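The complex is shown incomplete by one protein chain, all other protein chains being positioned as in the whole.
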Amino acid sequence: MPETLAAHPAVTPPLITASGLSLTLTPTRETISIGPFAGCLASLNTALGITLPETFATTIAADGVVYSRAAHDQWFATAPEGTGLMSRLEASCMKLAALTNQTDSRVTLSLKGIGARAITSKIVPIDLHPDFFGPGHTALTLAGHIPIILTCSNADTAYDFTVFRSFAQSLHHDILVAMNGGIPNSERV
Amino acid sequence: MHGILNAFSSASQSSERKTSRLSGNGIDTTKTLCFSFDGHNYTGHPGDTLASALLANGVRLVGRSFKYHRPRGILSAGPEEPNALVELRGGARREPNSRATVTELYDGLISTSQNRWPNLAFDALGINGMMSPVFTAGFYYKTFMWPASFWEKFYEPVIRRAAGLGRAADEADPDHYEKNNAFCDVLVIGSGPAGLSSALAAAESGARVILCEQDSLLGGRLRAENIQIDNHPGWQWAEDIVSHLRNMSNVRIMTRSCVFGRYDGGTYGVVERVSDHLAEPLPGQPRQRLWRIIAKQGIVATGGIERPIVFPNNDRPGIMLAGAVRTYINRFGVTPGQQAVVYVNNDDGLRTVSDLLAAGARIAAVVDSRAQPSSQAKTIIQQTGAPLFFGARIADTSGYRGVKMAIIRDNKGKNHRIACDLIAVSGGWNPDIALTTHDGGRPVYNETLATFVPALDSEDLHVAGVAAGTMTTAEALREGAQVGQRAAAQCGFREPSTPPVATPAVDQDETYGVVAQWHALDKESSQRAGKAFIDFQNDVTAKDTKLAAREGFISVEHLKRYTTLGMATDQGKTANVNALALLAEVTQQSIPQTGTTRVRPPTQPVALGALGGPHRGKHFKPYRLPPTHQWAVEQGAVFTANGLWLRAQWYPRSNETSWEETVNREVKTVRNAVGFCDVTTLGKIDIQGPDAATFLERVYVNAWQKLPIGRARYGLMLREDGFAFDDGTTARLGENHYVMTTTTANAGPVMQHLEFCHQWLWPEMNVQFISVTDEWAQIAVAGPKARDVLRQIVDPAFDLSNEAFGYMAAASVTICGGQTARLFRLSFSGELAYELAVPARYGDALAKLLMRVGQSYGIAPYGTEALGVMRIEKGHPAGPELNGQTTAHDLGMGRILSKKKDFIGKTMAARPALTDPSRPTLVGLRPLSPTLPLVSGSHLLPKGKPATACFDQGWISSSAWSPTLKSWIALGFLAHGPERHGEIIAVHNPLAGTITEAEIVSPVFVDPEGTRLHA
Partner (left out) sequence: MRLTCPHCGARALEEFTYRGDATLRRPAEDAPHQAWVDYVYLRDDPAGYHSELWYHGVGCRAWLVVIRNTLTHQIKSVSSAVASPAPNKSDS
């Protein structure tokens, strides 16, 4: 009888705390990239029953699927594992878009706690003020030297770093160092 | 009760002296801190700088000058300090060239003087002063010219000993540094009257404001001057404004934060000294933090830097800037001398007289260079009764380790010898405009103020206060508020809804009335111009300036480099304008005609550690880990960096004594049984769309339209100039679906290239790409037993037989009872081989599974070293062959260039020079004596010819010991290579100085027929 393969976490430890904040490896979500073929965006939206987000800053959710921009002409759809996202997308938009499984390409590290924004600001070079980057906002940018997709899940206190799996441990280290460095004084604006 | 020790006895520097202090607005005299300087113990108070504490302890001599080892004291009370540079701390934290004037005192601070030997009071190298003719302008260029060999052995070591500026630590910095990003509407730089009022105005408008102050305390000159605002001491007014600002949620106040540079796009570099004021950082706390602040609007309210006046022997300890004297009195409660001469060319400097008197000092004389006494001067003299010399100058001074006497030449030319222990000098103020010039802005000369003021045409930068040439507190407050409001308005904020804060009243008549006097040299004293210092830190004198001009260095840029004026770590903050004025006088030009030199960031020295931040040591760059990394660690693998990736280089066993033994064993395992290797690092790009095949045809040199589904093909990419760019295999998974592999090194560049081709060259093509490098853990399983091993893993429904799944086949399969996987029959080693890909999270488990099911077949993991040996044995080009200088023809692949389609690089690759048979072309090489190593980088020469460039016919690109052939083997490029198989050639290794012989052979050493590959 063949044995099944066991999944291996992309970072260790999967949960760590420092300076009153926590850094957690979040459960994997099934992630499919959707690259519409030429002229197919409108039919694709119809097939999906939604309008794929136009801006890079915002995500939309429908039927348990979260859609966000992945590149100038691509989107990500994510859903909890085991909900058959790929099959559903293949059924509705196989001919309209390139569908590529990206579930294992990236992992998400979640930074939570008072001062999460201050810690994130140490490594992410974009304006995280809640007026510009509030809950649900997302950005493709850098954390130090590592490309990430940053998502705000709670203003000031919770940010998700989605990163290529191979970079995850290196990013984990960088975030932990930033956490250990504490929250700068006069951290407000 | 002043209680400051008599400065006349200060040179003896006895230790453990009690100090009692006046009150200062910036110190806390209720607490005492202990510190040491040159081994003597002293005490100070929280709020002290090292400089104020030394002065309070009567220490005036703090260092020796750079070239002449002249005794030097404390000139200033701020970051512009050229003299009082000390070594701080010890051991791994030893830090040279620390300015005592900005070093905050902490309990246990250890400091030592620099640039003296054997000790500060007696310096053996002070003799340099007698040799000063040697060290005049251009001495580097003149003195040490001959013979050239003396430079390294003699001149340089001697100069370094004599003229060094402190010693760096010998160990790695133990502290942590971090970076931070911040954004705001308005960045206010400086917290004096102009800075505070502009920050307040901008913040009241609703703008996001960051206020940066380099000092530990806010208030700027309001802490240094005895001035009343709204019937409160100025510093108290500042504290009120600061506490108001602190309560505003749109304001961030940063102290100990120096804005050192202004860059394009509203970007400012700031270094925050987080724990420099502590003996050691608290646990986890960084030592310094580098901020990048992005501001829509910047306000420079950096104040000014006072100018010295150039007169003979103007560098003695006890000769200080007048503004610094007032700072020490008012902020620190220290009177720097008891018997003072005040030497000014403006009214502002005259404030020093009343401040000194209030602190209990005597005024020995007031020397005002202006021809007529100003009304301010008259008032002060009436009030204080101090002797006033107007139209006068200081002609000389005396006192070896500290000033003891000023020789004052009155307006009739008569000399007066006045005993003193302090000379407070003000030659006027220079706006601190460095930040306004970093983007190329040139300041303009203002005759009235006798200095340079900023000339801004920038929409996002403003200047206020002394930095703008606004010399009085009242005007600075008013201007700051205006500028703050204007900056906020530029960001879209309207007038504040609450009425703007009324400009506070300054209860003092302020006048400035400067009349330029750059130097005090006249016919008589100019003979001592060699001791009239302009640039204290680099020991440049008035005489040097004149000499440089006489020798033709009349451009200010030349003067600077020839004399090294302004090129020390203080950037000539106290020197540059005086130097310009002197140069203008010598060359008989106006100051504007003379021009200014360009100031570049940083405005103050910034530690490299702060710039590096947390990116040091093994975290200098990020690292990428393949999915089997943890497993490989558990196996005891040795790792190598391959770009950012960490890859297993080999897997040593406990009985193996050298890496060669391990690698040979790994190669033999693959050649004779089966091995596996994580090849996830190769770039993988998913390509889909109706035009996918057409697109591949454009980017690869070879044909792709007819590749069947379920097959892979080797592909070569060129750059547009016709040289090879990258190679790999691409497999067709479906009608319009391909997966491309790239080399590990070029995964990113190939993706960028494909995006360029698609978005820019051929946007009409209907194709989509996305990287799947990280999605799949891809493991090569290679060796005669590879199929047997895979049969244990791949679900039985899939036919693995050679007939069904031959060389270059590709398929989606399931393994382990339904797990999705991809299988490719690809071989880099030349053996029967597969690449098996599973979702990345299962890579670790797949490695473990392969070990278990492969055990009976003798399986072992192999690393990149064995991989490299086997690809050389098989003659596969890799990075050293695809080095950016080789063509398809050079690589022996000229024939795969399609003639039937356009592709990137096609036209330029057809240039005759790129296909010339005399170009070095890929060959194999075997040494005549098999155990004699061939070394990559060696040159190939015809046998018997001298090892000179004209006989150079090629080079070795890769070499290895082949355990299969039991010989060294190599790949290389040789002119007419393919025609020369069998020829014996000379191999010259210029590093080792050896010439050996090798036979030219086919680059495919192992299984040239491909029997094993197709087994």
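Each chain gets a letter, A and B, in the order it is written, and its residues are counted from 1.
What we mean here is this: a contact is a pair of C-beta atoms (placed from the backbone, for glycine too) under 8 Å apart; a residue touches a chain by one contact, two chains touch by 3 or more.
All values reported here derive from a predicted model rather than from experimental measurement.
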Touch assignment to the omitted chain, from B:Pro690, B:Gly748 or B:Pro784, lands on B:Gly748
Filtering A:Ile34, A:Ala98, A:Ala139 or A:Ala155 for touch with the omitted chain leaves A:Ala139
Touch with the missing chain holds, among B:Thr907, B:Ser929, B:Thr948 or B:Thr1011, for B:Thr907
For chain B, residues touching the missing partner are 263-267, 292, 294, 439-440, 720-721, 748, 751-752, 755-756, 759-761, 763, 902, 906-908
Against the hidden chain, chain A presents residues 56-57, 69, 71-73, 125-126, 139-142, 147
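In this section, only the chains that are shown with their structure count from here on.
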Chain A residues touching chain B in their complex are 1-10, 12, 18-19, 28, 33, 35-38, 70-74, 97-98, 100-106, 121-127, 129, 144-146, 164-171, 173-174, 177-178, 180-182, 184, 186-189
Per the touch rule above, chain B residues touching chain A in the complex are 176, 178-184, 208-210, 249-254, 272, 274, 284-286, 289, 292, 294, 614-615, 619, 621-627, 630, 645, 680, 686, 688-690, 737, 759, 766, 768-776, 793, 795, 815-817, 819, 838-846, 849
